[in-house]
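One chain of protein is taken out of this complex; the other chains stay put.
Showing chain A:
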C-alpha cells in the first residue's frame, strides 16, 4: 500500500514539474519581446527633467535589444533627440544609436540619413564627436556600400575644421576607417575637386592639438591596416613628427615610419645637409634607432620593439647599433668606415677604462666626428642598459629577431647578450638566455663567453638554470677546453642543486652528440682511465658519474673510435644505463656486442618500436579474451596491468598510453572482482560485511574514471564514451549493492530515478557513438529502457544485475598522443626539522614551487590543498600569473600559500599537495538541442571535483599563541 501511494505521489510530481517548465518558458518569451520600444517611449515621455531622462536611458542601455525591435527603438530615440535641449541626454542618445547600430542582424543604413541630419544642426562639440562615432559604427557595419562610405567621408571632411579636438579626432578616425584611396569626385563650391584622403589626413599632422596629431597618424596607420598603400611622401612628414613635444605623437610617428619603411624599403631618400642618398629603410632604421634614447620610455619601448622587425636594413647599419663609440656620420662617409674606427681607437674619445687616456690630445679631424646625427649608433647599447626593464626586454627581443635573420649580426651581438645575463631583473636575464638559445644556430661561443655564460649556472633561480641548460643543449662550442669547462660547471651545478639532475643529464646528452670530436680527446681524462693501471670502478649510482657517461656515450654515437677507449666496467655501465635511462643513452655500435640488435635499430619506425608492439599485443590479448574463466581473466588482467606499469616506467614516451590503459584495465578488474563476490548469492542480511568490498570497488572505479577523463591530455571523444560507459557500470554496481544491503525500498526510488536519468543523459550525449558500443552494457540497457522506466526498483536492480554480468568488455581505442598530467612539488622540500613559527591567528606565507606536466589550462584547474592535522582542509586557487610556461606541455607553478591556524602546543606537520579540479560538463559534447533557453534538467550530472595529482609534502609548522 505504502509503495503504491509512493508511486502515485512520484508520478504526479513528475507531471507537475513538466508543466511548470513549459509554461514558464513560453511566458518568458512573450513577455520580453514587444515591450522594448514602447516602454522606452513611455519612460522618455514621463521624464520631467534631463536627469530623469538620462537615468531612463542608462537603464535602457543595460539590456540588450533584439534585432527586430532596433528600428522602432531608434525612431523613438531620434524623436526624443530632436526635442531634447540638454546636451548630456543628446550625448547619451547619440551613443545609444551607435550601440544599437552594432546589433547583429540590423542594417543601419536607415539611421544614417537621420544621423547626418542631426549632425548638421548640432552645436555641442561633445555630442558632435559622439555622433561621428555613431557614424563610424554605421560605416564599419556597411563596409561594402561605397556610396555611404563616400558620404560619411564627406561629412568627416566637413567637420574637420571644427574647433574642438574631440570632433577633429573622430573625423580623422572616420577617415581612417572608411576613407579609400580611390579618388572620389565631390562637388565643391567652385567646381570639381579631387579628394585624397591621405592628403587630408596628412594635413592634420601639423594640427595644433597633440591629440589630433596622434589621431591623424593613427588614422593613417588604420588606412594601412585596411590594405591601402600609403604614399611615400608621408615619410618626410612623419619624420618631422619624431621631434614632437608629446610622447603619444612620437610613439605613433615611430610606427608610421616603420610602416612606410616596410612599404618602400628600397626607394632612395636624400640626406639633408649633404648630397648623398641612402635607402629609405636604412634612413628609417637610423631614425627609429635614435628614438631608442628618447625621453619617454613608452616611445623607447615602441622603438626598440619595431627595430626587431626591420630585416631589410643593410648590415653595416645593423652593426652600428652595437657600437656606441662609432660616432661618425656614416651616412655621409660610408667608405670612411674604417678610417672612423681608427680615429676613435687613436683616442679622441676615451672609453674611461684606462687611467688618464682621456687627457686631451691633438684633435685629428673633428669634422668627421658627429655626436648627434649618429643615427643607429649604439641604439642597442642604450636600449640594453635602459633604466626600465620593459625597454631592455624589448631590446633583447629585437636583438633576437635581427640576429635570427643575420648570422654576422648574431656573432656581433653575442657579447651584449652575454652581458645581459648579469642584469638585475630575473625576467631580463631569462629573456636573454632564451634569445641566445634561439640564435644559437648562428653562433659559436668563444671560451671567455662560455665562461660568463656558465657562471650563471650558479644562479639560485631554477628558471634561469633550466633555461641555461636548454641553451647549452643547442650551443656550439669551439674548443675541447670549452666542453671540459661546461662539464665541470655543470657538475658543480649538480652538486649545488641536486634537483637539476634530469635537466643536466639532458643537457649533456645534447652537448655530447653535438661535439663528438671535441669530447674524444677528453675521454681518458673524464673516465679517469690509465694506460697501464686499472682504476677503481666508479659508483654507478653517482649522478655526476652518470652525467659524464651520458656525455661520452652520446658523443660515441657518431664517433666510432671512442668505444676503444672505454674500460670494461664502462661497457657494463653502458648496458645498464641503456636499459635504465634509455632516453638519454643512445644505442651504440659496440665491438663484440650484439651487432644484430643495433643493426636493426636504425630501421625501426616509431610505430614499429618493440615496446609499442608489446603494448599493443598485451592489450590485444586482453581484449580478445571473452570467454575465459573468471579466474583466468583476473590473472591475465593483473599480469597485463603489471606489465603496462613497468613499460610506462621504462619508456617515458609510452608512459601516458600505458598508464591510461592500465587504469582502464584496473577498472575492469575491479568490476569483475566485485561481480565475483559471493554476496550475490547470499541472502541479504548476511553479507552486510562483505558488501564493503563491492561498494568500495564501485567507488574506486568512479574515481579512476574521473582520473582517466581529466588527468590525461589528448583524450578524444572515443575514449570519453568508454570512460563514461565504465562509470555507468560502476553506478549500476553501486545501485545494486545498495539495493542488496539496505532494507526497505524507500531510498531506492530516488536512486533508480537518478540512474535512469543518467542513462538517458548518456544516450543523448553520445548518441553518435552508440553504434560502437554494440553488445555492451549500455547497449543492452537501452534496449530494455522502456521496461525499466515502468518497473519497480527491485526489478530494475535485478535486471541490472544480470546485464552487468552479461556485458562484455569494451575495447578501449588508444588515442594518438596521450599524456598523464603530473606534478612535482619542488618546494617546500618537506625535509626541514625547523618548524615554521608564526603567531596564531596571523598568516604565514609558504613558498610553493612545483612543475606541472601535461596539464591543460592549469590556470583554472590546478589548486593547492593544505591539510591541517585536525583534518581541516583548505583549498587555495593560485593566481593566473603564478603559472609560467617554460615549454610545450610544461608549466611551472610558483606561488605563495598563506597558512593560518589557531595555536598549537606542539609543532605539527601540515600536508601540501596539488589538486586537479575538473568539471564534467566541460568535456561532454553539447548536442544542439540542449542549447537555447531551456534549463537542462541534468544540472546534477555535471560533477565538479578534484583529483590529487602530486605527492603531498609535509611542512612542519608551529602556530604560537600571541603574547600579550
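Note that in this section contacts are C-beta pairs under 8 Å (C-beta built on N, C-alpha and C of every residue); 3 or more make two chains touch, one makes a residue touch a chain; residues count from 1.
Keep this in mind: contacts and distances are computed from a predicted model.
Hidden chain, UniProt protein name from the list "Integrator complex subunit 11", "Mitochondrial import inner membrane translocase subunit", "Glutathione S-transferase" or "Proteasome subunit alpha type": "Integrator complex subunit 11". Of the candidate positions A:242, A:420 or A:490, contact with the hidden chain is made by A:420. Only one of A:68, A:113, A:203 or A:944 touches the absent chain when the whole complex is considered: A:203. Residue A:384 is the one among A:93, A:155, A:384 or A:748 that touches the chain missing from this view.
For chain A, the residues in touch with the chain missing from this view are 161, 163, 203-204, 206-208, 245, 293, 295, 324-325, 327, 348-356, 358, 360, 363, 366-367, 369-373, 378, 381, 384-389, 416, 419-420, 422, 424-425, 452, 455, 458-460, 496.
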